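For this depiction, one protein chain was excluded, whereas all remaining protein chains were kept in their positions.
When the chains are written out, they are named A and B in that same order, and each has its own residue count from 1.
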Amino acid sequence: MDDLPLLKIHDLSKFYGNRIGCTNVSFDLWPGEVLAVVGESGSGKTTLLNCLSTRLTADAGMIQYRMKDRGYQDIARMSEAERRVLMRTEWGFVHQNPADGLRMSVSAGANVGERLMAVGARHYGNIRAEAVDWLGRVEIDEDRIDDQPRAFSGGMRQRLQIARNLVTSPRLVFMDEPTGGLDVSVQARLLDLLRGLVQDLSLSVIIVTHDLAVARLISHRMMVMKNGHVIEQGLTDRVLDDPREPYTQLLVSSILQA
Amino acid sequence: MTHQTGDAGMQPPLVVSRLAKTFTMHLRGGLTLPVVQNASLLVNVGECVVLGGPSGVGKSSILKMIYGNYAINSGEILISHRGETVDLAEADPRKVLEIRRETLGYVSQFLRTVPRVGALDIVAEPLVARGVSLAGARDVAASMLSRLNLPEALWQLPPATFSGGEQQRVNIARGFITDHSILLLDEPTASLDAQNRAVVVAMIAEKKTRGTALLGIFHDEDVRNQVADRIVDVSSFSARKAAA
Partner (left out) sequence: MTGLDASQISYNFAYLDEQTKRMIRRAILKAIAIPGYQVPFASREMPMPYGWGTGGVQVTAAIIGPDDVLKVIDQGADDTTNAVSIRAFFQKVANVAVTTKTSQATIIQTRHRIPEETLKAGQTLVYQVPIPEPLRFLEPRETETRKMHALEEYGLMHVKLYEDIARNGEIATTYSYPVKIEGRYVMSPSPIPKFDNPKMHMSAALQLFGAGREKRIYALPPFTEVVSLDFDDHPFKIQEFSKPCALCGARNVYLDEVVLDDRGSRMFVCSDTDFCEDRRAAGHVGELGVAMEAA
C-alpha cells in the first residue's frame, strides 16, 4: 500500500549526557521517497541516522516501520534477532567509508552474494549470476567479480557497497555521506547511479549529507539540522530556493559556485 | 483586475486567490522584501494568460509560488487535480510532487542540468515518471527535439555544455512533452531565434486546443500578442516599487 508511510518517526531524541545529539525529530517517510538530512558538522544528522537505523538506541521517541507482512512495528520493541534480519533484508546502510560496509578480504562477488547466502541461497551458480547482474548495474566490470575490494578505487568500492546493500531488494536504505571523499567526477557518476536505482527500485532513502547539491539532485524532501534540532524541512527545491530560517539561508548562500 | 469564467459551471483549472509573499533576508539583518500582496488570477481551460508588467515586479516569483518552489505567506492556490480541487499552498511535499507529476508543468527560465544524463533522456523523464516505457518516451522526446530543431548530434550529450538557446529548447521539450492540464511558462522564448520562436508559438496553440491552461511570462511582444488570450498586469499586486 503506497498510501501509507513506510516509516513514522515521532519525537526522536538522543542525548550524550547533557549534550543534545538530536532532539524532537518527527517525520513520515513514504515508499519511493528520498529524504535528505543536511547540516554541518555537529548538527546531529549522523546521530539521527544512527538512531533511525538502530545502530544507536534513542533516548526518547518512537520509530515505527511498516513490516511487509504485518502493520507497524515499534523498532525498539523488536528483538535483536529480528532487527538484525531486518538490517540484512529490508533495510540497507551505505557507509561513508566503503571499507566499513564491505568485507575487504573477500571477493566482490562474495560481498554481493553474502546477503543472499544469509537468507538461504544455496546454489552457487545462481548466486554468482546475481552478483554479476548487480555488479553490472553499478557499473563494475564483470571480470572484477573475483577481485577483492582492496584492489578497487574509492568510487568502485562505494559502488560495490551499494550493490551489496541492494541485492536483497530492500525497501529502505540509509546513506551516510555516500559521496564524501570521492573525486567530483566520481561523485557525479555515483549520484547518477543512485538516482537511477532509487527510481527503478522505488527505494525509500534517508541520506545524510553536508553537500546541498547532492541533496538537490537526489532528494524529494529535505530536513535542515543545527545543534541537534530540525530547524526547517519541506520540499527540497523549496527549501533550497526559498529558505526561511536564518541558518538555512546561511547554508544556501555559502555554496561555492564553480 | 478582470477575470472571466470558461464554460458555464466548469471550475477553472488554476485559481489563485489573495497571494501574499514577503522575503525575509536574515543575512541582511532581517531586511524584509515584500514581493506580492493580494494577488489573484485564474486561468481557464484552453486559455493562455500572460503575466504583464515591468521587470522586477514579481512575475517569475508568482510562477514559482504557484509551482510550490516558493512558499507563500498567505493566500490560496487552487488546482484541479484528479478531479478535485487542491490548495497547493496547504499541500504536503508528497502532494505537491504528485501534482507536479500529473497536473502542473513548469518551463523554468534556466535549465538546471543533471550531470551525465543526455538531453534526450532529460526530455523523456517526465513521461517515464508517468509510467511510459523508456523506449516510447524517448521516441516522443526525439520528435519534440526535432521539432525544436535541436541537432540530433546533441541528443546523447548532457546539456551542461549547450548554448543558452539549446538549453532552453531542452527545457521547453521537457515541459511540453506530457499532457499536464496546467503549464507555467517563464520566458520560454527568450534565447530563441525567430524560427524556433514560431515553433514554440505553434506548440502553445496546440496545447490550448487540447484544453491546457497556460500561464506565462513573455518578454517578446510579438510572441505575446500571438499567444495571449488575456494579460494580467502584475503591477497591481506588486508590494514593492518596480525596478527602474
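Operating definition for what follows: a contact is a pair of C-beta atoms (placed from the backbone, for glycine too) under 8 Å apart; a residue touches a chain by one contact, two chains touch by 3 or more.
Remember, predicted model here, so these are calculated numbers, not experimental data.
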**Prompt:** Of the chains you can see, which ones touch the chain that is left out?
**Reply:** A
**Asked** Which one touches the absent chain: A:14, A:45, A:115 or A:238?
**Response** A:115
**Request:** Could you tell me which of A:127, A:156 or A:251 touches the chain that is not displayed?
**Result:** A:127
**Request:** Would you mind spotting which of A:19, A:84 or A:150 touches the chain that isn't drawn?
**Result:** A:84
**Message:** Please output the residues of chain A touching the missing chain, sorted low to high.
**Reply:** 80-81, 84-85, 88, 103, 106-107, 109-110, 113-115, 117-119, 122-125, 127-128, 145-146
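To be clear about the criterion, only the chains that are shown with their structure count from here on.
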**Asked** If you average the CA atoms of chain A and of chain B, how far apart do the two points sit, in angstrom?
**Response** 33
**In the complex, chain B residues that touch chain A** = 23-27, 64, 68-71, 93-94, 96-97, 114-117
**Complete:** Residue positions on chain A within touch of chain B in the complex are 30, 33, 188-189, 191-192, 195, 217, 220-221, 234-235, 237-238, 241-242, 244-246, 249-250, 253
